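All protein chains of the complex are present and in place, except for one that has been dropped.
After this line comes subunit A, so read on.
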Amino acid sequence: MLDVFTWLADWLVYGLAGLDPASKLGSSLHFFVEDTTKIFALLVVMIYIIALARASLDLERVRHYIQQKHRLAGYGLGAGFGAITPFCSCSSIPLFLGFTSAGIPLGITMAFLFTSPIINEVAVIMLWSLLGWEFTLVYVVIGMAVGIGGGMILDLLKGERWLKDFAAKAYRQAAESPHGDEPTPEAPTLTLRDRHVFARDELKEIVGRIWKWVIIGVGLGAALHGFVPDGWFADNLGSGQWWNVPVAVLAGLPLYSNATAVIPVMESLILKGLPVGTTLAFCMSTVAASFPEFIMLKQVMQWRLLGIIFVILLANFMVVGWLINLLSPWLFSGILT
């Protein structure tokens, strides 16, 4: 079904504009037209459908649900809800305090916040359409693992010691007073019309926010695709020495971006022969370890805790990179050769 977009690009770029498929410009432009049209069409349809389904999901109920569960399950749930809850980064501080003051352990709250920028519906749709479902699945599993692992390590280190005083106090009070017997917040009753209105607004909001990122990301990906020779990475960076991964993670740090812009670039990097694990490490580092986010968290944490979180994240990305590079002959044998 997605062939339509290849045909469209064939027709526009090679037919109408008369460019040579073998030329750099022709190949870049074809990539750009095919990917932007495909991504936008899929995004519009899928965001709407997903929003219809999750119109009734709200943070109060998510929090209550996590509170009821065993702590170990909590990490998985935190990361899982981080992935599916619609959530704008400007809400991270209120969310953090809302969870903390309900006695939810720091690690579980952070599992939510770690996973939330990495996995969201836009990222999943784009990965699926550009790199296929096997890759998408691996990406989602890794994103969850980074969140869960990061959260657990934070709790092992007793990270809550280094919260700002007011947040630490709220956490202690909640942890000391028995909870869990509060009534479940009521699910809002929504008519189909309410859901439609919600989904329509979500669609407008999300597309309005990300359209330029899609264009920038696909544009960069297209430029890489057309102008970087095949095998360039293998020739210039070596093919998968151990130090490639930390270099990729560090290189990704200053490039603060969101998943939307990075995924098309990721596609090109992989097609040009950068090892999959190295590419993933680079992308996670640009997406999840962003300085603006860290500066925001400073409002509720001491520097020390921020530093620890930062190091944990970077270490996680490196482990992911190495692991995937090691496993990729088995994981992606069919699709990326």
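Everything below uses one rule, namely that a contact is a pair of C-beta atoms (placed from the backbone, for glycine too) under 8 Å apart; a residue touches a chain by one contact, two chains touch by 3 or more; residues count from 1.
Heads up, the rule we're going with is that contacts and distances are computed from a predicted model.
The listed choices are "Simple sugar transport system ATP-binding protein", "Isoquinoline 1-oxidoreductase alpha subunit", "Thioredoxin family protein" or "Peptidase M48 Ste24p"; the UniProt protein name belonging to the chain that is not shown reads "Thioredoxin family protein".
For the chain missing from the display, the contacting residue among A:250, A:296, A:315 or A:331 is A:296, taking the whole complex into account. Which of A:9, A:106, A:170 or A:203 touches the hidden chain is settled by the complete complex: it is A:170. Of the candidate positions A:91, A:257 or A:302, contact with the hidden chain is made by A:91.
Listed for subunit A, the residues touching the missing chain in the whole complex are 58-60, 63, 87-88, 90-91, 93-95, 97-99, 101, 166-167, 170, 296, 299-300.
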